[in-house]
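With one protein chain withheld, the remaining protein chains of the complex are depicted in position.
The block that comes next holds subunit A.
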Amino acid sequence: MSLVLQGIRLSYPDGDQRRTVLDDVSLTVEPGELAAVTGPSGSGKSSLLAVAGLLLRQDAGRVLLGGTDATDLKPAQRTTMRRERIGFVFQQANLLPSLTATDQLLAAAHLAGRRPDSARERAAELLGELGLAEVAGQRPHQLSGGQRQRVGIARALMNEPAVLLVDEPTSALDRTRGQAVIDLLAEVTRRRAVATVLVSHDLASLAAVDRVLDLRDGVLSELVSGQRR
């Protein structure tokens, strides 16, 4: 199931006027494809992710998730769609301090109403797959930055999303660990056939992505295409 953004416009109030942050942005990401969006600070990368993730309602344009038009959905329906079709990986993992690595994943499953036994099984499988089996019972403050980010990725994949939205996942990591996280994202994108949009300012670590797009002054343009294939 693909992610399609069509003619997205978004502006924010700026004094007496409005500042355009996304100007007629269109983007299609197919299942199994990892698209990276780069651009300078304040170029609208996070806003693009927020619109795609149904956290922010655009002024104009359409958002289609797996063929479903999410443009006119009510807030509760947008919440449901986030829960069932979208996985978020945040800048600093954003794990809940009171939960162990396993519980981070089970919390996502609990929100989606999954049965506890099958959820526990899937959590163990995902943590094992991402090399986190040894730290399954540890809380965020007991994990390294790279482990935290991998737990964040596992949490995002827990409910088998169609779309993975990744916000600056390497900003809190050194180059080696950052590269490892991008490679892992590329791998899970391909293996689990999710449509992944990755926002990053770090062009050097994007060798493993399929496409690189540049967002500048609200305008999105293709920088590199078919990189991995």
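Operating definition for what follows: a contact is a pair of C-beta atoms (placed from the backbone, for glycine too) under 8 Å apart; a residue touches a chain by one contact, two chains touch by 3 or more; residues count from 1.
Note that in this section contacts and distances are computed from a predicted model.
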item	value
From "Transcriptional regulator", "Hydrogenase iron-sulfur subunit", "ABC transporter permease" or "Succinate dehydrogenase subunit D", the hidden chain's UniProt protein name	"ABC transporter permease"
Option from A:M1, A:L73, A:A112 or A:L223 whose C-beta touches the chain left out	A:A112
Residue among A:L56, A:L73 or A:V219 touching the omitted chain	A:L56
Listed residues A:L99, A:A124 or A:V219, member touching the removed chain	A:L99
For subunit A, residues in touch with the removed chain	46, 49-50, 53, 55-56, 76, 79-80, 82-84, 86-88, 90-92, 94, 96-99, 103, 106-108, 110-112, 139, 155-156, 159, 167-168, 171
